[in-house]
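Here the structure is laid out as structure tokens; the discussion comes afterwards.
The other protein chains are all here in position, but one chain of the complex has been omitted.
== subunit A ==
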Amino acid sequence: DRTAGRWRRDWDGKVSEIKKKIQSILPGGAWNPLYDTSHLPPEHSDVVIVGGGVLGLSVAYWLKKLEKRRGAIRVLVVERDHTYSQASTVLSIGGIHQQFSVPENIQLSLFSASFLRNINEYLAVVDAPPLDLQFNPLGYLLLASEKGAATMESNVRVQRQEGAKVCLMSPEQLRNKFPWINTEGVALASYGMENEGWFDPWCLLQGLRRKVQSMGVLFCQGEVTRFVSSSNHMKTTSGTEVTLKRIYEVHVKMDHSLEYQPVECAIVINAAGAWSGQVAELAGIGKGPPGTLQGTRLPVEPRKRYVYLWHCPQGPGLEAPLVTDISGAYFRREGLGNNYLGGLSPEEEPDPGNLEVDYGFFQDKVWPPLAQRVPAFETLKVRSAWAGYNDYNTFDQNGVVGPHPLVVNMYFAAGFSGHGLQQAPGVGRAVAEMVLEGHFQTIDLSPFLFSRFYLGEKIQEQVII
């Protein structure tokens, strides 16, 4: 009978509700007699990490790994979108290379490479299958024209000093090694022989999530809407007045509702990727007369980048590295079916309001230089494309790490402008050392502190033209 069936279903629902209530009342459960609060974050957490991408999870992992006693620090990771549909981590092409000119960047990438090689020792979880990062260690090939050859040589010298295994190749050697390259206009090329290549960022993200949850970090799906802070007016030793702020409460708003939970916290870590600038504004960073420390914003904004996937059966083949052309266009092999990924940093920035792809950009700007460099690409067929955000640092295109001088308990781990994924393990460890020890211990990232925006000290990569 239909009514009896419905009654039975209602009864089952009621029984499960009663069971849930009893379970929450028993010791150990979070009990709220009025309504179910299991989706809300806890009322108190020592560290709140805003942003659950690879940088946020890396900071959480290293905080838990470097704490001296188990369970010392309570960490909460607040992530707005658990499907990661717009996160830069999963939309990136997953490349890792050491061919930077800033020594700290090289050290970070070297550490990340060793982290990724030993990932099943770092991120091992009991009874869980090991991770398969699909690391293709095929290297990066950077091409330089006459004008950029001198910069490339000095860069490679710095990289070799730091311990990266990079070699310089002349156009002759290039043609011998990679016969599919048209070396017209190329004066010098640098090729990374070890620890460079590409991997699956989604796998890294899931591995970190799994490990971090097993270490006791709490996750919460919500958006940080407000920071409640207390201010102190103090005087420096030279007599100037400063206002130091401390964030003591973070308001986390739930999806599709007005409900929010104030989380009392001691430390906030801003790892919100492309939206780090907005999160910093919430904390009051940048609200002041321009030119002062109070008025210095966090100059990170989202920039849209396109990645195109095409099929080309006569293409370069299995041993093709990730090639970066003089024009800035890049491509790499994807999978084993003659597919390639590639793109180009646009001169005119597209509107970052949405993630729609502009196929015209491929036709006009990406295909010609690629077809010129690799003649086989003249006949290719675009399969699909996607767009992702680049957390672009408008100041010097390098990351921001460490505490803010005025908002004393906000630490940054953001703004890496496209190489956040490959530097995440090293950056996470650096921020954790900063929080737990008070200084950088393994890799000294003091050039990456926030104060450089106020002092005007840029650490810029020497771009090879």
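In this section, a residue touches a chain if its C-beta (ideal position, glycine included) is under 8 Å from a C-beta of that chain, and two chains touch if they have at least 3 such contacts; residues count from 1.
The rule we apply is simple: contacts and distances are computed from a predicted model.
Missing chain, UniProt protein name, picked from "Guanine nucleotide-binding protein subunit gamma", "dolichyl-diphosphooligosaccharide--protein glycotransferase", "NADH-ubiquinone oxidoreductase chain 4" or "Globin domain-containing protein": "NADH-ubiquinone oxidoreductase chain 4".
Only one residue from A:V125, A:L355, A:V408 or A:I459 touches the chain missing from this view: A:V408.
Among A:L168, A:A266, A:L293 or A:L309, only A:A266 touches the chain left out of the display.
Which of A:E67, A:D200 or A:D358 touches the hidden chain is settled by the complete complex: it is A:E67.
Residues of subunit A in touch with the missing chain: 27-28, 30-32, 37, 42-44, 46, 67-69, 71-74, 232, 234, 244-246, 248, 264-267, 402-403, 408-409, 411, 434-439.
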